[in-house]
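One structure is given below, represented as C-alpha cells, and several questions about it will come after.
A selection of the complex's chains, in situ.
Chain naming follows the written order as A and B, and within any one chain the residues start at number 1.
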Amino acid sequence: MAKLRHPLTDLPRAFAEVDLDRLGRLGAPEIIYGSGKTVPQIQAIALRMLSQKQPVLVTRVDAKKGKQLRRIFPQGQYHPAARTLSLKPKKYRPVRQARSFRVAICAAGTSDHPVAEESYVTLEFLGHRPTRFYDIGVAGLHRTLRHLPSLRSHDALIVVAGMEAALPSVLGGLIGLPLVAVPTSVGYGAHLQGITAFLGMLNSCAPGITVVNIDNGFGAAYAIHRLAIASHARHPSSS
Amino acid sequence: MAKLRHPLTDLPRAFAEVDLDRLGRLGAPEIIYGSGKTVPQIQAIALRMLSQKQPVLVTRVDAKKGKQLRRIFPQGQYHPAARTLSLKPKKYRPVRQARSFRVAICAAGTSDHPVAEESYVTLEFLGHRPTRFYDIGVAGLHRTLRHLPSLRSHDALIVVAGMEAALPSVLGGLIGLPLVAVPTSVGYGAHLQGITAFLGMLNSCAPGITVVNIDNGFGAAYAIHRLAIASHARHPSSS
C-alpha cells in the first residue's frame, strides 16, 4: 500500500489491498467478506483478482447487492440462500492443492439453513464435495439417528446449530470424524444472539469438537479445506 | 418478629423467624438452607420445628457441620453425598398431602452426583419415590437410550447436567413427561460456573422443559412436589 498524502481523492485505489499472494501461501484465494463493502468496492476487488486469474467468492451479499453485482458480472453465480457471489476467470483450470473432501453439512433447524448454505457454497468453491443433512435436530432424535450410517461415510462433518446446540455433542459422541461446529444466532430470549449456542459447543461433552465464530459458515468450510491440504501434502496422488 | 431495641444481645432469638405455617399453606414444611448458617442457628431452627411436630430437612450441610449436628441430634440422618441432614419428630406420622410420585433422576456425569443426590433425598423427605439414572450423558448415546423404556414408566423426570447440558433436550424430545432441568456448576473455561449449562437448558429445542437455578437439586425436587399436590387435590384417593 502506498502512503497517501491527499486525504480523500485517492481512497478508491487504496481502500483495500488485495492479498493476491494468498493462493500460493495458504492454498486458497482471499475470499471477500461482502458485508460493509459497497458494490463498487466489491467490483474493484473482484476485477483485480480476476485479472490475476484467481477465482472470486464474495460472502454476505444481500439480495439487493447481489442483483447489482449480477448486472456487472453476468457470468457470476449468485446463491440467494447462501448470500454468496462466485466468479471464475475465463479459461480457469484449478490446480489441485488439496484432497477433495466429502463433507456432511448437518443443520439442526430451518433457521440454520443460511449459515449451512454458506458452508456448502464455500466448500464447492474450494473443490470439495459437500452433502446436506438438514432438519436433523435432536428434538426428534429418530430424525438424527437414521442418518448415522450415511454420515459415517464422509471425510468430515460441519454441524450448524442454534438454540442449545446439542446436535454436535450427539454426533460427536457417535462418530469419530473431524467435526467443526458452527453456532448460529437463531433463538430468542436468553439465547443472546448465538452466544448460548456457542458456549454450549465449546463445553461439549464429546471430545475433540472444534468451534468457529457465530454464523461463520465460511470459516467452517475453510477449516475443512485446511484439513484437506494437510491430507494432500502427504498423499498427493490419492485425491 | 418483635421489634428489637438492643442491638446485639437479643439477636440469637431473632436471627431467623421460622415459617411454621408453611406446612399447612404450601403442603410441605420450611426446608432449611444450611449454607451460611452456624451450627447453633441450625440447631435452634430445628428444635423449634420439632417442637411443633414438623419434620426437618437441612440442605447444604458440609461434612464438618454434619458431624457436629449428628452429635447434637443422634437420631438424625446425614447424607454425605447429598450434603443433607434430616430429622423426624418422635411418633411422627406424615399426613399425606400429595400423591406419591415416581421420579426418575437422570444425571449426565460423575460431577453432577451431589446435585442429583440433593434431589433424591428431598424427594424421599417429601414422600416420593425417586430412582437414580446416573452417568447417562449423551457423549455415549447408547447409554442414554437403553434406559428409555424404564424412564417412560415414571411420573416425572429431573435431569441434572453440566457442560453443554444436551441431556434434557434429548430426553425431553423423546419422552412427554414433566421434565425439570437442573444446570450444574461443573465444567471449566467458558462454562462460567454453570451459566452455559443453564442457558442451554432454557434454549432447549424440546418443548415445555422448565429450569431451576444452578445446582438447585432441592428446587427441582420441590417443583415435582408441587405437581404431586396438584394431582392429589383432584384425586385424593388414588395415590
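Here is the rule we use: a contact is a pair of C-beta atoms (placed from the backbone, for glycine too) under 8 Å apart; a residue touches a chain by one contact, two chains touch by 3 or more.
All figures in this text were calculated on a predicted structure; none of them were measured in a lab.
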Tell me, please, the full copy count of this complex, given that what is shown in place amounts to 2 chains.
8
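To be clear about the criterion, only the chains that are shown with their structure count from here on.
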Write the angle of the rotation needed to overlay chain A on chain B, where the fit uses Cα atoms and the result is rounded to the nearest 5°.
180
What is the distance in Å between the mean C-alpha positions of chain A and chain B?
46
Chain B - residues contacting chain A, complex
108-109, 137-141, 163-166, 169-170, 172-174, 187, 189-192, 195-197, 199-207
